[in-house]
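Contents: one structure, followed by commentary.
Removed: one protein chain of the complex. Kept in place: all other protein chains.
Chains: A and B, in written order; residue numbering restarts at 1 for each.
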Amino acid sequence: MAVKGIKTKDKHIHGLAKLVGGQRAILYHKEDLVAYDCDGFTIHKHLPRAVVFPKNTEEVAKCVKYCATHNLPFLARGAGTGLSGGAVPLHNEVIISLVRMKNLISVDLENRRAVVEPGFVNLKLTNSIADRGYYYAPDPSSQYCCTIGGNVAENAGGAHCLKYGVTTNHILGLEVVLPDGEIIELGQNGIPDAPGYDLLGLMTGSEGTLGIVTKITVRILKNPEAKKTVLAYFDNVTDGSQAVSDIISAGIVPAALEMMDKTAIEGVEAAAFPVGHPKDIAAVLLIEVDGIAVGIDEQITQILDVCTARNVREVRAAKNEEERARWWANRKTGFGAMGAISPDYLVQDGVIPRSRLPEVLERIEQISEETGLRIANIFHAGDGNLHPLVLFDARIPGQTEKAIEAGSACLQACADVGGTITGEHGVGIEKREEMRFVFKDEEIIAQTNIREVFNPGNLLNAGKLFPTPGRCGEVKKEMKEALLAQ
Amino acid sequence: MVKQAEIKENPPCTTQKSLSNYLWKDHPDENKWADCTHCGMCLESCPTYELTGQEQHSPRGRVHLIKSVAEGKIAVNEQFMDPVYTCLDCRACTTACPANVDVGGLIEEARGQIRQSMPLTGAKGAVSKLFLNGIFPHQNRLNSLGGALKLYQKSGMQKVIRKSKLINVMPKHLVEMEAIMPKVHMPVKKKYKNESVIPAKGTPKGDVALLTGCVMDVMFSDINEATINVLTRNGSNVRIPQNQTCCGALHVHAGDRDSGRKLAKQNIKAFSDAEKIIVNAAGCGCMMKEYAELFREVEPEWHDRAVAFSEKVEDVSKYLYDTGYEKPKASINKRITYHDACHLAHGQNVREEPRDILLKIPGVEMVHMPNADRCCGSAGIYNITNPEMAGEVLESKMKNVPDDVDMISMGNPGCMLQMAMGVQKYGRNQKIVHTVQLLDWAYQKERAEEEENHGSEGN
Partner (left out) sequence: MLLAENLLEELKTIIPQERIKEKDRKSDPLGNSGKITVLPVTEEEISAVLAYANEQGKKIVIEGGGTKRGFGGVEEEGDILLSMAEFKGVVEHTAGDMTLTVKAGTTFNELQDFLLDYEQQISLDPPLREQATIGGIVSANESGPKRLGYGSSRDAVIGLRMIYPDGTIIRAGGKVVKNVAGYDMNKLFIGAMGTLGVITEVTVKLRPIAKYESLILLSFEEQDLEKIRAFSKELLDSSIEPVVCELLNPSLSKKLIGEEQYTLAVSFEDVESSVHYQEEFVKKMKPDGAKLKLLSGMDAQDFWRIFSAIAPNGNEEESFEEAAVKIGAVNLTIVDIIKESRQLSSSFSVSAEAHGGLGHGISSVYLKGESKELLKAITHLRKTAESLGGYAIVKHLPLALRKEIEVWGKKPAYFFLLEGIKKKIDPKRTLNPKRYVGGL
């Protein structure tokens, strides 16, 4: 039974098109599919078999059931801004795009929660409730465009999670389509601590390998009475990172505590949102404190003192909201800004105990020297979440491989000091092998065992998150081949 | 940074020209997509992505496709054409992009390839041809069409026009309403045919040349007149070079880069003596600032002249803002909202200047329009070639227009037509005006009041 307007012999395209309402909700031409061959992680590219655009949970469930019945690999995709390749169709998957499910279903300010569809864009939630004095706390840098569904899959963080926690701390309920098409509801009515193993917590951050989230109940917060942001320039990185530790040790919990090094500053200053950071500075700290206005001034004074004691060159508070917004735009577009000083970059996402910052930065510097690639550092210094950006040019043979090696070495450095390989970007395809830096085989098996409970056929987003046991050599090879094929 | 020489001598596999499926001259510029890191920051800025949710209809998706053709992964064909031509060329992505990727430029270059390999066919082709080759470059034909209604009837837009009572957009309406502004029926280029310079009133501050535009001068000659008025009023001698022609924006948007180049060269020559080229149509200004792009690969000997030309081009609002203008004394007691024309805000980064002009007019109450820099769907002749998408973009635009305003001001004729259509279609009652018209109106009113005062004093 052919579907009107669909020009292919692939019967599954017709089969799927029927489930989502015809040709306007499915893509299958190669020229269209190319746009879906990668997400924000561009090193691995694979074409999907098709992309379907369901409008509601029932359509998602139907598509999932169809794929399960016909043994078609499939995966879910939001805005495709993930940085670890979680939405790349490694096995010619059918992509279930959730971007047309972008409604804000309800807002319940009294009880501080909102219900959204997975394709709803993160920042739009805050924008919809801002006039009534509320906001949604997790604020990944991509919040202008990333979807909350994707945030749940990746357990997204953001600049302000130092004080307010990451996505998992703000999810109250989920509606999930399991890999066999069954619809379940976790955290009914958004009430916490539902009896039973915490599947809500498990699902959050499972990178789309356990089920497809179709409805999300999130916690929303009241805007702080006041916010103040301080910018501090340091002539050496050690002073900057010491200042970070000192601020925390002084008993201040900043809403955000961000740092950029010299190379990163060069990037953001050359890009779309420059703010005039001095070129010769080694590190800039962006410190934000929020809360009750009368208490904030006291904390700001303390922060200024701490910075002064650590030989700050210049430190000042934002004059007004406009300046504050400019500083943040400069910081939040930091990754993309690297495009302005390098044709390609690879961003890593290690986390380290805050106190080990200086030595890890030193090690990264060494890695940069060893590989001959520049590495910019942008990071959430407050919670030790490091984003080394390895700058390279994919057009030069061998550079991509070198960049991958450098990135991996940075993660090893983080793991070596008791840290981890990813704080908010997820493992995806990119860091499958690096999982071994932090987990023993038994620990990885313990996790794949859980996946089997939800996703026994492994049709949903296979090949992500875990190294293939005993095949690590092959995975590396596969990765290399993929690169060379580009 | 990578040394350019190294790449050229030793082309790595990804850049081997032999792989590329761009088989015609004037290739899309590799350096433009090299900066794109596929981060996705552009997605939400894109009206067509907002409406379709499909990545091939998003800026980074289009860049990705354009790059994929160069890499030989896909061919230049109908399927590739669709996303490339569905782009509104509104440049909102350029503003959103952290790495300043010139998506608009890439789109135009890719369209050039498509036009060369797949000459236009079907209804879309006929419409495009009628406008691009049949009308816009030919001033006399435009004139003989005698105005907007006929032009649009010819183009199959009759139905829309009938519904939309385009008269709302006509400056004539303003004239009737306030009986202040002079009636103008003649294109200014024709009117001032024999005047080499329209002299400044008072002490001259400088000389400028005015681009009268093709559509502008026929359908909106009042705006040109208003532009001349405010320029001379504020001390500029205005010249109207008679050899000037259509800026070519619509041709380049449509992929007809050869025509674009032809028109560009004629304008470069026509304005060669000008110190400053003043434009009151955002789309034209933006195009003229980008002439050099047309000569990147083809006829490169024109490249430097194009660069020099572009440096002289300025939007009228920015020129007034930068060189100073008199604050009118008469009040216009209206509630006004401002719509950022894409090619002014995103294309030329002119946002504050026109707002400043409006705010300087006594009595004007500015009302904020959310997402003011969102495309209205006009996009050159996009509303004619892709009416369905243009309609949806317009619908989403109109939702943002505040209910309680008297006028919507903007700096681009294409937007004025589209917004007028929106006002009509969604049962609104705002008047559509060009920013300089309002300023001129205030000046006219001021003079009328002064004359009246003098009169009464005399009595």
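Heads up, the rule we're going with is that a contact is a pair of C-beta atoms (placed from the backbone, for glycine too) under 8 Å apart; a residue touches a chain by one contact, two chains touch by 3 or more.
Predicted model, so just to flag it, every value in this text is computed and none were measured.
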| item | value |
| --- | --- |
| Touched by the hidden chain, restricted to displayed chains | A |
| Residue of A:Gly22, A:Pro278 or A:Gly295 touching the missing chain in the full complex | A:Gly295 |
| Residue among A:Arg354, A:Arg374 or A:Arg395 that touches the chain left out of view | A:Arg354 |
| Of A:Gly15, A:Gly201 or A:Pro274, the residue in touch with the unshown chain | A:Gly201 |
| Option from A:Lys11, A:Arg24, A:Lys222 or A:Arg316 whose C-beta touches the chain left out | A:Lys222 |
| On chain A, residues whose C-beta touches the chain left out of the figure | 109-112, 133, 154-155, 157, 161-162, 165-166, 168-169, 184-186, 188-202, 204-206, 222-225, 245, 248-249, 251-253, 291-296, 298-299, 351-355, 380, 383-385, 418-427, 431, 435, 438-439, 442-444, 446-447, 449-454, 465-466 |
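We take it that only the chains that are shown with their structure count from here on.
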| item | value |
| --- | --- |
| Averaged-CA centre spacing for the pair chain B and chain A, given as whole angstrom | 38 |
| Residues of chain B defined as touching chain A within the complex | 1-2, 6-7, 12-15, 34-44, 53-56, 58, 61, 64-65, 68, 71, 73-75, 77, 79-80, 82-83, 95-101 |
| Chain B partner contacts - residues on chain A that touch it in the complex | 27, 29-32, 34-40, 42, 51, 53, 79-81, 97, 99-100, 102, 119, 121, 142, 144-146, 271-273, 333-345, 393-397, 484, 486 |
